[in-house]
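The structure appears right after this line, and notes come after that.
Left out: one protein chain. Kept in place: all the others.
Then we have chain A:
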Amino acid sequence: MARTFQVGDTFTHVRQCDRLRPVYYAGASGDYNPIHIDPEVGKLAGFNGVILQGLCTLGWAVEAVAVFVGDPGLVRRVKVRFSRPVLPEDTVTFQGRVTAVADGRLTTEVTATNQRGEPVLRGAVVETSLG
């Protein structure tokens, strides 16, 4: 487990939002806001249909870092701004970079962009314990 991390280390994690993911995530999380499960409500809100829960996108950003450090139990903090919804059939690419390793903590900055190159998160920071 004696893995070392350095400032500047990078990692990438790619997730597909399959067509029914907002419905599955609604069931798992309890977030049944109709904008995530009823296409008519999504259209009323100005989208083509449903949108993915922002907190699912947040979870994927955390997952990107958890996979990088190898243990989800080490994650200590996440902070994100939701800049654009993820839609069914979107592919989201998370790119992370270690910005600090100090005092038993690893700090990473994570970008998340859809297949059109548009950011879906801004200012995402995930911190982990070093174990």
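Definition applied: contacts are C-beta pairs under 8 Å (C-beta built on N, C-alpha and C of every residue); 3 or more make two chains touch, one makes a residue touch a chain; residues count from 1.
Keep this in mind: contacts and distances are computed from a predicted model.
Q: Unshown chain, UniProt name, "Sulfur oxidoreductase", "Vitamin B12 import ATP-binding protein BtuD", "MaoC family dehydratase" or "GntR family transcriptional regulator"?
A: Matching the unshown chain against "Sulfur oxidoreductase", "Vitamin B12 import ATP-binding protein BtuD", "MaoC family dehydratase" or "GntR family transcriptional regulator" yields "MaoC family dehydratase".
Q: For the chain that's not shown, point to the residue among A:V7, A:L55 or A:A100 touching it.
A: With A:V7, A:L55 or A:A100 as choices, the missing chain is touched by A:L55.
Q: Can you name the residues of chain A that touch the chain not displayed here?
A: Interface with the chain not displayed, on the chain A side: 13, 15-16, 18, 21, 24-25, 27-31, 44-45, 54-56, 58-60, 62-63, 66-67, 70-73, 75-82.
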